[in-house]
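Here the complex is missing one protein chain, while the rest keep their positions.
Naming follows writing order (A and B), and every chain is counted from residue 1.
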Amino acid sequence: MGLQSVLVQLLNGLAGASTLFLVAAGLSLIFGVTRIVNFAHGSLYMLGIYLSYSLVSRWGGSAAGFWGGITLAALAVGLLGAAIELVVLQRIYHAPVLFQLLATFALVLIFKDAALYVWGPEDLLGPRAPGLGGSVGLLGHRFPSYSLFLIAVGPAVLGLLWLLLKRSRFGTLVRAATEDREMVGALGVNEAWLFTAVFALGASIAGLGGALQLPVEPANLGLDFSAIGDAFVVVVVGGLGSIPGAYLAALLISEIKALCIGIGDVTLLGTTFSLSRLTLVVEFLVMAAVLVARPWGLLGRAQAPARNAAEIEPPLRPADPWLKRLGWSALLVLLIFPILGREYPYVQVLAVDMLVAALFAVSLHFVMGPGAMHSFGHAAYFGLGAYCAALGVKLLALPMGAAMLLAPVAAGLGALVFGWFCVRLSGVYLAMLTLAFAQIVWALAYQWDGLTGGSNGLVGVWPSPFFASKTAYYYLALVVCVVGVLLLRRLLFSPFGYALRAGRDSPLRADAIGIDVKRVQWAAFVVAGMMGGVAGALYVFSKGSISPEGLGVGRSIDGLVMVLLGGIQTLSGPLVGSVVYTWLQDTIARNTEYWRAMLGLIILALVVLFPQGIAGWVRQRIVPEEGT
Amino acid sequence: MSEPLLQVDGLDAFYGRAHILFDVSLEVRRGEVVALMGRNGAGKSTTLKAIMGLLPGRSGRVAFRGRDVSRLEPYQVSRAGLGYVPEDRRIFTDLTVEENLEVGRQPPRSGLAAWTVEKLLDLFPNLREARARSAGRMSGGEQQMLTVARTLMGNPRLVLLDEPSEGVAPVVVEQMARMIQELKGQGVSILLSEQNLHFAELVSDRAYVLEKGHIRYSGTLEDLVADEEVRRSYLSV
Partner (left out) sequence: MAGALLEVDRVSRSFGGVRAVRDVSFTLGAGELLALIGPNGAGKSTLFNMVNGQLRPDAGSIRLAGSELVGRKPREIWRLGVGRTFQIAATFSSMTVIENVQMALLSRAPRLYHLWRAAARLHREEAWALLEDVGVQGQADRPCSVLAYGDVKRVELAMALAHGPRLLLMDEPTAGMAPNERRELMALTRRLVGERGLSVLFTEHSMDVVFAYADRLVVLARGELIAQGDPQAIRRDARVQEVYFGSGKTFERARPAAAVGQEGAR
């Protein structure tokens, strides 16, 4: 492949950088001011492209129709952003960060189903841009004119945003509000309006980014997740809240991707390896590398702790008599449950799902709650456990028991390696790095056909004959889950668990009394990873198969939702959350085509009604408040 | 001189479920400097925040120039002519000194000479050489000056000044005292919270003493200094 083709690929990379930047810029701006990580930002991008499709196809192929449609789509998405801010976000600005994430995640679900309802499941390809439909000769290749136009858009938007933020009163107020919203209000600025305006601006930039993609890629329902994934990576690599950083990061990632495609196959030490297959993970590799070298991103700075930190957690006390009774009764019900449910075999399947979910959620809670490490990639350890147990059966022909033991070992090793990097960071950066590692594991599972079966995954992984019946497997899952949960609980009351909470409560003080906070966190990361792996092993033998979908972002998010629904500050929270969430998902999915939107609405309602989670809410009603 | 500029009647305030202020009533007349005294945790800062509308949980009447402002948002209270200087400074560290002042800017008010950046730099000469510097790189004393200057940019008729002498060097405390006297000379009224009796004595006309959220004493500074009983019971000096 010649130098000229590489240069053309680099130009393609520039065009890609503009698109990436447009999604990321709004996300970064919104985060900078509101401190809200807007999960729904990818949805706004997706709605931009759908809306422009409708408008442009209605107004025909004239230049005015096309550009008018693009502009109007961007403005409409901006308006939608303003509405989101007014209706949802204004209610949760004082909620803990993770609740804000949960609420915006609910919006993702709602918008996805709204798009499904309006535009249907088919991909929709828009027309070419009038006047820019052709191509120009460049370095002996034909290069699309529209791509040249896109190359210019990114820097233009960057420049305009810079001027707005640095040279206008509006920008000064926005930057001030980024630091201290309440103080800006006390100085006579209507800061509620300022926030709405910023959200609308950020949303309309995302909408514009989507609309401008109309001639390039078809509108489809998967764009929200792919766009938000890309945007997160770009924003984190560039540094949260830094708009120039976002452009730099978009450029870096886009060019490296373009080069991977351009170079194609390379032969190293006799084996041929296709670089283009790297495109699925290259951005995550870049992110991991950047975060290890510069923990706050390329142009970012250390984050000051948020003013509305989570509420202070009450001390851990051994279970009260009523909680103990509740626990024993629950266990009793679980033990006699298969006898009652014999006529409904489906209920036993659902019950195993709940047990798997419970162990997964409790292990995630271990790092999230007492460890204060908000992992967005816990599915990696679930997946490592599931795949290794499956491989133990298929490849090594191990019996189920031995294969199951492989799971925590493999997941623990994965957590040992990934955790070493992750504990060096904190907050959103840590969350994004855990996500990056999970994506790398996912890509491995997806692309290593020879070992993992690629997108089909591994099938025919059934339990040994003794546990073959649904009831027998249910009891196995019950025992493993109960033992796992009790072990993790025991750990929390041990000196190790105390040291972990000490590092969360006050890293400063923990360090000053000789606790190596990072090391304690690392150990906790490994423990949680191992337990997540056990959950994965339970899962694979209950389903008989595992595919890359089983360890995708979706599972990590499910885990987060379960922990937050139940309540992060209680030990029983993840149990309650996993049961409720699994049941909800199952019930709704069986009753409506638009189950995502239903789920989203329910999550939104729960976030507004139970800001401490379900178990936290119950505890607040029952347990009298200590002290003043 | 007779009509109170600020009149607070029966103010109650809460943090979550905790009841912090109980039936607090006070007034500030035009041109007065009034000190709100009391121990740590007595409710001084809470009172100022509640007047400013910065506490969601409060009840009672707050009248400013005869108008009830107790249901307004903080930005509306500020626009009505009440300036607030927080105790922990809360300057915008990423912004330059001039940009900090810009955030506080409000239109001039009738009957009050409007503050300009130049006038404020005359009042706080330390800020002049630092005007284009980012505020986060200034010393604590300079930040203390900036937070006052920023509030003055809103041309307030009354300034709520929270603990101006806390946590700064004695030499800066003296500058703050001079600044308060100068503002008073320009017709700005001030309600300040203070633990340091000597400082309050230096700058204020009258004082209220708070204890556990109740007003326990009100009177002139001379009387307060002379009243050993009150000082010992509520101020612990």
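Observations on the model:
Keep this in mind: a contact is a pair of C-beta atoms (placed from the backbone, for glycine too) under 8 Å apart; a residue touches a chain by one contact, two chains touch by 3 or more.
For clarity, every value in this text was computed on a predicted model and none was experimentally measured.
Within the full complex, the chain left out of the display contacts the shown chains A, B.
Considering the whole complex, the residue from B:35, B:130 or B:172 that touches the absent chain is B:172. Residue in contact with the omitted chain (choice from A:257, A:470, A:501 or A:543): A:501.
Residue in contact with the omitted chain (choice from A:75, A:116, A:350 or A:515): A:515. Panel shows chain B; residues 39-41, 138-141, 165-175, 177, 181, 195-196, 198-199, 201-203, 221-222, 225, 235-237 of it touch the chain omitted from the view.
Contact residues of chain A toward the unshown chain are 312-316, 318, 490-491, 493-499, 501-502, 504-506, 508-516, 520, 523, 626-628.
Basically, only the chains that are shown with their structure count from here on.
Averaging Cα coordinates per chain places chain A and chain B 45 Å apart. Against chain A, the residues of chain B that register as touching in their complex are 17-18, 52, 54, 73-75, 78-79, 84, 86, 90, 92-95, 99-100, 102-104, 106, 150-151, 154. On the side of chain A, the complex with chain B involves touching residues 169, 172-173, 175-176, 178-180, 182-192, 625, 628.
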